[in-house]
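Structure in structure tokens, see below.
A single protein chain has been removed from this complex, and every other one stays in its place.
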Amino acid sequence: MSISPRQQIAPQGPEFSRIVLGLWRLSSWQMTPAERVDFLKAALDLGITTIDQADIYGDYTSETLLGEAFALAPELRQRFQIVTKCGIQFPSVNRPHQTAHIYNTTAAHIIQSAENSLRSMQIDCIDLLLIHRPDPLMDADAVAQAFLQLQQSGKVKHVGVSNFTPAQFDLLASRIPLVTNQVECSLLHTAPIDDGTFDNCQRLRISPMIWSALAGGRLFSDQHPQIQVLHAELNRIANELDVSVSCVAMAWVLNLPSQPVLLTGSGRVKVLEEAVRACGCQLSREQWFDLWRAATGQDLP
Amino acid sequence: MSISPRQQIAPQGPEFSRIVLGLWRLSSWQMTPAERVDFLKAALDLGITTIDQADIYGDYTSETLLGEAFALAPELRQRFQIVTKCGIQFPSVNRPHQTAHIYNTTAAHIIQSAENSLRSMQIDCIDLLLIHRPDPLMDADAVAQAFLQLQQSGKVKHVGVSNFTPAQFDLLASRIPLVTNQVECSLLHTAPIDDGTFDNCQRLRISPMIWSALAGGRLFSDQHPQIQVLHAELNRIANELDVSVSCVAMAWVLNLPSQPVLLTGSGRVKVLEEAVRACGCQLSREQWFDLWRAATGQDLP
Partner (left out) sequence: MSISPRQQIAPQGPEFSRIVLGLWRLSSWQMTPAERVDFLKAALDLGITTIDQADIYGDYTSETLLGEAFALAPELRQRFQIVTKCGIQFPSVNRPHQTAHIYNTTAAHIIQSAENSLRSMQIDCIDLLLIHRPDPLMDADAVAQAFLQLQQSGKVKHVGVSNFTPAQFDLLASRIPLVTNQVECSLLHTAPIDDGTFDNCQRLRISPMIWSALAGGRLFSDQHPQIQVLHAELNRIANELDVSVSCVAMAWVLNLPSQPVLLTGSGRVKVLEEAVRACGCQLSREQWFDLWRAATGQDLP
């Protein structure tokens, strides 16, 4: 059985497993607390030691569900690095005082959200706290001040952002060191390869964290002719390498030179195994560019 | 009665009133010199101490009209900070030697234009001189040299640009410190929020100066369905806050974290009062994002 490799994601950043256990959909998996513990143990067995959360996942329930598992098996906490996010608010039965869908990167909200995440997950420290979305009202000094206060109080180890453009990243990074930018990338969403996002990461020696590397499954289900062409290429290469098509699609992202780490989105151990396997799947340049051509529908200039 | 707050617009920059008296349309207001003096005094009474001009405004007449007012009431000059611009030339009865519409950022033109602005406005010093538009033929060293010469001779205190992209700004800022980028922004023109313009300003701790914050009135007159939706939101929030819709629309811009200063465009004191009132109008995040949604026609991701 393969084991996820590990890597330091930034010069002063934490060491993560290359495959990160994304718990975006945890609440939909209908697991009992004991099943959640088993799932976490299965991840650890695969070398997956990094967990990705957000305050809002599962309509504000996903962190609590993870916390219940940690309460049941307290020895697990120290074996994981935990990433969570803040900065989005929306109406929810679980947040009755919230009446609108907004972004909120005020110092007060960041600190309150982080402290709430600690309580929900029943942990003492967040390994990496991210601003979830770029906020047009973001006061970079206020965010940096809140981040610093959380770091000095030992509640947060590292800080970063998610879904930021290079200009947004450079702004906040001018105030406080950021260790990652978590962004969407897949064969159906290649923008960060072209728009400077990954160039900026590589320049700063920061690994992006990648969400939706399989385009939420659309990579395999969409009947659009262009995606069918891509699917045919994925199948051909999967056969060449004797791996699954999802393994090839994830390897296509993992092969990028900014050395991304990759989030999973499934509650099935089999899918985690595929992701770990993708770490060992080295595409040739011919294979990588064949997929790029199929994805963009254009030949290389 | 409210008074405009004041702010330093850059680390080494001048202190301006947050509301800036834009004299773009001065020539169309048909004021006698005495009426212009009264208008300036009314602005001062509102704490509006910063004037925005350009050599070309009013077909090259606006600076002269202001100069006539200063000649009539010389004590006024020292109570204002005066911004003007250079770098555009077009055919005009007032510039008979100009035969074409061009940009001109040669050192000779910048210096000549600044000296002409001093004479027209009957003043000894321009507080802030801006390059009016990005010029594809701009030699950054030549512009910096001209700016420096004007500063060393005491004719210009600070320098900046207008309508520059981040890359254009970074180029000229690599040669000489710039204290602002004057750009268009309103609920109908949100580009600088997304394209890095304001991120760059905030990173450098520079306040943008905003022109056309009410989209030249189109924000209230346009019958396009999307703008009607926006207008309804503006009305709702204006009622909530018991202020005018234009006050809300200006506050939406003033609430941006890059701490913009805002140009007026009217010759009516009532409109200046509204702008000053907008400085004290703190929108909640819910209100700000409701307007953004209405302006973009899209929900938050």
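Going in written order, the chains are labelled A and B, and every chain counts its residues from 1.
Keep in mind that, in the parts below, a contact is a pair of C-beta atoms (placed from the backbone, for glycine too) under 8 Å apart; a residue touches a chain by one contact, two chains touch by 3 or more.
What you are looking at is a predicted structure, and each value in this text was computed from that prediction instead of being measured.
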Among A:29, A:220 or A:288, which one is in touch with the chain left out?
-> A:288
Touching the left-out chain: which of B:15, B:45 or B:139?
-> B:139
Touching residue (missing chain; options B:167, B:191 or B:232) = B:167
For chain B, residues in touch with the removed chain = 88, 99-104, 133, 136-140, 163, 165-168, 170-171, 174
Tell me where the left-out chain touches chain A, residue by residue.
-> 166, 193-196, 199-200, 202-203, 255-257, 285-286, 288-290, 292, 299-301
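By definition in this document, only the chains that are shown with their structure count from here on.
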Note the rotational component of the Cα superposition from chain A to chain B, reported as an angle of 0 to 180 degrees in steps of 5.
-> 120
